[in-house]
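Notes follow the structure.
Here the complex is missing a single protein chain, while all its other protein chains stay put.
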Amino acid sequence: MGAVTFDQVGERSPFQKILGRVLPVVGYVVLIIAALTQIVPFVLTVANSFKCLPAVNAAPAAFLPLPPFGVACKTPEGETLSADATSSGLAFNPAVEGYQQVFQQNLGLWLVNSAIFSVVVMLLRLVLDSLAGYALARIKFPGSRLLFIGMLGTMMIPAIVLLIPRFIILRQLGMVNNYSGIIIPLMVDAFGIFLMKQFFETIPSDIEEAAQVDGANRFVMFFRVILPMATPALTALAIFSFQGMWNNFLDILIVVGGNQNLWNLPLGLSFLRGQSGEALVWNEFLAGSVVTTLPMAILFFMFQRYFVEGSTYSGLAGQ
Amino acid sequence: MRKSVLGVAVLALLLALSVSGLALAQETIQLAGWSSSDAENAALTAAVEAFEAANPSIDVELIFAPEFETFMQTGFASGDYPNVFYVDSFRLQDWASSGVLEPYGDQITDSEDIYEPLRNIFTYEDQLYCAPKDFSTLALVYNTDMFEAAGVEVPTTWEELGAAATALATEDVAGITTGIELPRFLPLLYQNGGSILAEDGSVSLNSPEAIQAVETFVGWYTAGVGRSPADLGAGWAGEAFGQGKAAMTIEGNWIIQYLLDQFPDTNWSVAELPAGPAGQATMAFTVCYGVAAAANNDNLEASIALADFLTGPEGAQLVAAGGFGPMPARASAADAWLTARGEEFAPFVAGGEYARPWSFPPGFGSFIDTFNTGLNEAIAGNMTAAEVIESAAEIAQEAIDDMS
Partner (left out) sequence: MAQAASVKSVATRISTQADSKFQDAVAGWVFMAPAFLVIFVFLVLPMLAAVFFSLTNWNGIRPLFTGDGSFNAEAFEMVGLENYQRLLIEDGSRQQAFFTALKNTVYFVMGVVPVQTILALGLAVIVNQRWLKGKGFFRTAFYFPSISSSVVISLIFMFLFASNGIINQGIKAIFPSYENVTWLNDATGIIHALLGALGITRNTVGGWATTEVAGIPLWNWLSGPSVTMLMIMILNTWTTIGTMMVIFLSALQNIPGQVYEAATVDGASAGQTFRKITVPLLRPTTFFIITLGLIGTFQVFDQIYVISSGGPADTTLTIAYLVFRSGFDDQRMGLATATAIVLFIIIFIFTLIQRRITGGDKAI
């Protein structure tokens, strides 16, 4: 199952034996260092989201939360506490000021909108992108090459110049300021089609031929035989689609920018950031970032195992 | 019993129908802006509600849009945009020349009460386009503890400013910090009698006064008494100042609440910008309520009524009473603002009398970029002051040729 496995070699010289022991250790060291560079910034993000404002400025690197927890950032008289009162060295007293402020905004609603956009778009893309990717990979039909190149081409132009023409089209179609304007233009994406096409090309064609002999038509074969084999690619597509929609800003701005009730989290976060201009209220903003990132992180952790376990294809291949 | 329940239900239904019927006959106008602090947003909402109460036939839909300018530009291009919206002074000429604004200057209540520099900012081709919402000016913000420790008086001239910065600078603390960018530099240009454009609209930037102003500004940094916020490890000058890494900075009203909230331990005060050889000057940053052009506005009268309500003498009093960062645009409300915000901020108000606009002719975006790059390059020693001015003047000329 694994790709390059260091312990599969049959005959082993002493040198190879030592190598077999050392390599995993080196591997772990590399992995842990790499993982640290990816994770430390987020530890700091979470830590700072729990600080009082003066402490964010004075002790940004403090990451050890010490009791008392949930300290108030202002005295009962409304005076802001100084930085030293809530942090010292690498330790700080956690406060929930940032989260309180963030939740005073419409965060719950934006969270729900983000979830709706992401789930609906993800499901539609799973079906429509794979249909199109399969057609491009496996069906010989007139215009397929041109379609593929044209589709690749649409990815090559900076999205920012398409903003105004697309808004005008949406307006003509009456799709501004509602869910359809967000979902319909995004329910297919060239990236996903490309991903699925490249994946389907790696599936040996004899499987399809076998299915065809059994009399399955194209549609039945696609949904019964091909799609179940595509679990790893579909998982990847699901994650990318969900995440792309979760973080989407510009496309959603032009459709529902004027209607706070239809905003998603990135619009809300940008609204928080825009409020203060340069004088960013860091703990509030970072708290918003944590709330935005956390659902995605959990989702990814839950789904990542399907890259491995969901792969039914490897089992089929030997038949 | 049952009957009365039925009766109430029928009544409620009738009431609901009549209310919705009324709603249909209503005019709805959209008011779009960017979001400010929660308190300012709440104050605007309250002002809008007061307007609705006074004009029962008008409904106002308040929109706070993120990435406001991109949002507005998309709307402009399609011809479908809000009835009333914020216009940054910096964008006024671009937007007015593109025909998306309706000039309503002649319908403003008691427009003489609005500070003259602010009226000039929103005047394009001899027409006053819109009434300012509020404004901010640049002033000298200084660390009182450091001034006391070094025994330095608050500077009032360029010479004193240079001397103070030198006296205050130490290994860890800059004498002065400002963003290395045009809006912080421009006061020096004007204080030295320089200008970007002459009365007739031709480019007048390339002058000995302008070069001398660049030399003065750049001189702080090359001498080491001035350090940029980035150099001090801060995102902007206010942060570096708040962290006690600089003794002085040139910033606007927005710094007040920021310092109070985020740096309660720093002791500071405000003074008017030191005068240059040609006298006093500062920059005014302001926003007006623009009204959509008649061709794209079905509710023109109601739109103007709303804009005038929010910016009129009463509206200005509301802005003042809130005591927010920006100041009311009307002289009649200045005292109310100082009472609410604190008398020590009078230097910001004083700037209103001699401030220059942060505003440019259409197509000047790349002029600002070029100038900013030039200032940075001059500090790095890669360009002379004369070259900075020359390259910027060239771009300004190009922009003007382009547009005519």
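Some points to look at:
Order as written gives the chain letters A and B; numbering starts at 1 within each chain.
The rule is short, and it goes like this: contacts are C-beta pairs under 8 Å (C-beta built on N, C-alpha and C of every residue); 3 or more make two chains touch, one makes a residue touch a chain.
Keep in mind it's a predicted model, so treat the numbers as computed, not measured.
Although it is left out of the displayed model, the omitted chain contacts the following shown chains in the full complex: A, B. Check B:235, B:279 or B:342 against the missing chain and you find that the one touching it is B:235. Taking the complete complex into account, residues 69-70, 73, 76-80, 94-95, 98-100, 228, 230-235, 245, 295-298, 362-363, 365-366, 369-370, 372-373, 376-377, 380, 382, 394-395, 398 of chain B touch the chain not shown. Hidden from this view is one chain, which touches chain A at 1-11, 24, 27, 30-31, 34-35, 37-39, 41-42, 44-45, 48, 60-61, 128-129, 131-132, 134-136, 139-145, 147-148, 150-162, 164-166, 168-169, 184-185, 187-188, 190-191, 193-195, 198-199, 201-203, 212-215, 218, 222, 232-233, 235-236, 239-240, 243, 247, 249, 266, 269-270, 280, 282, 285, 289, 292-293, 296-297, 300-301, 304-305, 307-308, 311, 313-314, 317-318.
Just so it is clear, only the chains that are shown with their structure count from here on.
Per the touch definition, chain A reaches chain B in the complex via residues 53-54, 57-58, 79-83, 104, 163-164, 167-168, 171, 176, 250, 253-254, 257-260, 267, 270-271, 273-281. Interface residues of chain B facing chain A in the complex, by the touch rule stated above, are 30, 32, 34-38, 41, 63-68, 70-71, 73-75, 77-78, 80, 82, 235-236, 238-239, 242-243, 254-255, 257-258, 260-265.
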